[in-house]
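Remarks on the structure that follows.
As you look at this complex, bear in mind that one protein chain is not there, while each of the others sits in place.
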Amino acid sequence: MEVAGAFVAWLGIFVVVLADGRYGLALGTLLAAVGIAAVSLPIAGPTASAALAVGGLIASAGRLVAGPPGWTVMPAGSTPRLVLGVAGGLLALWVGLAVTSGSGAGLRFAVISMLSLAAARALSSDSGPVVLTAFGLLALAVGAAAGLSGPPHDGWPYLAAATVAAAAAWVPLRTPRAA
Amino acid sequence: MPSAAVLGPVVLPLIAAGVIAIFGFAGKSLGRVAAAAGAWSSLLALLAVWVPIRSSLELSLGPLGFGSSFDLRTDGVTFAFGLMIATPAAILLTVQPRAWPQAVLSLLALASAMAAVESAGVVLTAVAGGTAATLAVVLLVTEDPRARRPSWAMLLAGWLALSWFGVILQVGGGTAVYSAVPVATVTGPLFALLTASAVLVSCLFPWRTWPADLWTRPSLRAAGITVATLYPMGFYLLVRAYELGDDRYPHPLFNVALAVIGLTTAFAAAARAQAAPTRREFLGELIPGFGGFALTAIALGTPLGLIGGLILLATASAMVACLALLPDQAGVASLVTIAAAVGLPPGIAFGARVIGIEATFEAGDFIGLIGVASVVTWVTWMVGGARAIGLPAGRGHPLVETSPKVSLLIAMLTLVGGPALAVIKAGFADPVAAEVMQPSTSALTGGLTNVVTVSSVLPAATLFAPLLVFAALAYGLANMSTIRTQARPALFKVPAAEALSRARTALRSASVPEQYRTILNVRELEMAAAGGQPVLWLGALVALAYAVTR
Partner (left out) sequence: MLPEALELVVLAAAALVLALAFAPVPTSRRGLIAKGGAGLAGTAAVAAVPTFDLALLVLLALAVLHATIEGKRTLASRLRAPVFAVALLALGALFARVQGPDVVHRFAAVGLAAGLAAAIGLMPYLHPFDPEERIMSSPIAWLAYIGPAVAAVMVADAHGLLNADTSAAFAATLIGLGLLNMAWGSIAAWLTENGGAAWRYSFIADWGLALSGFGVAVTDGRRAALLIFFTILLGRLPLYFASRGEVRGRVATERPINLLVAAALAGSAPFAGFAARVLLLRGATQLFWPLALVLAAGMLLWLPSSLRLGRSLGVPRGRQAVGVALVLAINVAVGLYPLPLLAAARL
């Protein structure tokens, strides 16, 4: 469960890294949310995990209705992003499993990959929907990272993360003023 | 005497400034009366605190929050320097008309300077002195933005250095209160910092700086107040340094070095003065000249030297008021001013320089050479003064801000005050020496008519009084109408002066060579740094990680 969840979380953020269209972004968000919720379940409990999942679901729905049309997964010129996603995942895997130790390796991998790839995606894009999607996944990852601080784990970080992620996807996008 | 009386010299000019400002904003100028009242009240309050008891009075109001407490103290040093600051300021504020904002700034500067000399600790002195410096710059720039003024950076550097000195004392010795600092805390390197601060604050450099430059401004209202409030500060620090070091500097080398700096300053001022093209420029060099001699004497480390230096500083402070009020015209006021300033007998300057030179010989070893060099410098001043009498006046400043009668009175008092040298020493300088050089005060004797030194006695009253009569006779017999003002050649040129001047000009106009300008193009650097480039951000992160984890 933990391994599957971590992989799905990485897959979700990987799709977000590769996609420019709203369908691709929505799918990536959903996958990442489900994955991070699954990997957090043993540590955070069902309620907190469910909050993450619901937050991600709402974020995914929000992205589905607002953003560039279509999937646009791996458009032309996205090879660097492909390399980024794979290399980033491998690096996160190495750090999460080999460099660091202790329980929760899957959670570490998922959080590291989501944090770093979300930040990289935000840095490399000028598109509002893309940056907001990365933003939402960043929030979910931050919430899930609370599980690494050792027990007891209260649900507030997860709830807050879910709220921020959900709200961010529904932010109206305006064109900047010239004056 | 209630200890709250210590606040008087600081608070009274503040109140006056507040009243003037309130009326000023309401559209009514209170004129010179309020400004004069504020300044004279500060002086009178200082006298009222010191004269009745002639011993220290302290006020402590608790911690301020930046490691220092609000501790004020009036002692012999405070009295002497307070007089030096407040007296010329009071005279100038009384005689010279000025706009109400200028009056307010002047009173605030006076209050800050008084607070600096009344502060019982180094850090508070730095805060108050820094405030006085800030106000002085504001005063000068608002009077005339294009005229010469002190380098704000240099002043700030000096006061910042002093505040650093103070915090090092707090960290190393537990306190920065002058009377409580453990002697062992004031090490050589630390003392060098204090020395640097003092030199920067009063600009005690051999080259021409603001104590001389300010006198060439078109108006001397702000210049007079600035020199009166700021110039004595560096000397104040060097005098207090004796208290910190339990009546000596940490190493004799500091005495020698400071004495040499003083002598170089005095001689360089004399060299410039004797080559000055106008009388105004000659007079401008008087204050640095006095300061140089004073520094030489104070740095000797003997009570006699300290006394001589203080009397010279007191004379300089009188000269500040005199110079600011002196019109740029030929006449008896200019003549007497020059005579008093160059140290003609039987003036106070004459007596003080005699004491200072005597102190160098009594200090022993090769310090006597400094005395010989001081004599040479003094002679240069006298000759330069004789030349200056016949120089053209100069650009001139508005007559409305001058008062030849008051200027003449100050110069006359300085010139005829020589017989009262012993009285001045007893009332003004002896308390300072007693405060900062306690173990050595057995050497300070002589009463009100003589100055007794280790090896001789200077009979001030009985020697200078006849000299005064002779001088009066000589003046009466001389025919002043034969003096014609005209351009006169310099007596000598300083060999390296032109080269130094060229070097300074080259330094000021230095620029990056053309072929390297693209490397140091600020605009391109700025665009690169502020562009929000992800590669730059990631690169910076990698660099930080490398720096921290290696």
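In order of appearance the chains are A and B, and numbering begins at 1 in each one.
Heads up, the rule we're going with is that a residue touches a chain if its C-beta (ideal position, glycine included) is under 8 Å from a C-beta of that chain, and two chains touch if they have at least 3 such contacts.
Note that the structure is a prediction, hence the values are computed from the model and not measured.
**Student:** Tell me which residue among B:Q170, B:T195, B:T216 or B:T229 touches the hidden chain in the full complex.
**Tutor:** B:Q170
**Student:** Which is it among B:V11, B:A157, B:A393 or B:L409 that touches the chain not included here?
**Tutor:** B:A157
**Student:** Name every residue on chain A in touch with the hidden partner chain.
**Tutor:** 99-102, 108, 111-112, 115-116, 118-119, 122-123, 125-128, 130-132, 134-135, 138-139, 141-143, 145-146, 148-150, 156-157, 160-161, 164, 167-168, 171-174, 176-179
**Student:** Considering the entire assembly, which residues of chain B contact the chain that has been omitted?
**Tutor:** Where chain B meets the chain not shown: residues 63-68, 101, 105, 112, 123, 126-131, 133-134, 137-138, 141-142, 145, 152-153, 156-157, 159-161, 163-164, 166-168, 170-171, 522-523, 526, 529-532, 534, 536-537, 540-541, 544-545, 547-549.
The rule is short, and it goes like this: only the chains that are shown with their structure count from here on.
**Student:** Can you check the complex and tell me which residues of chain A touch chain B?
**Tutor:** Those in contact with chain B are residues 123-124.
**Student:** Name, in rising order, each residue of chain B that touches chain A in their complex.
**Tutor:** Answer in residue numbers: 534, 537-538.
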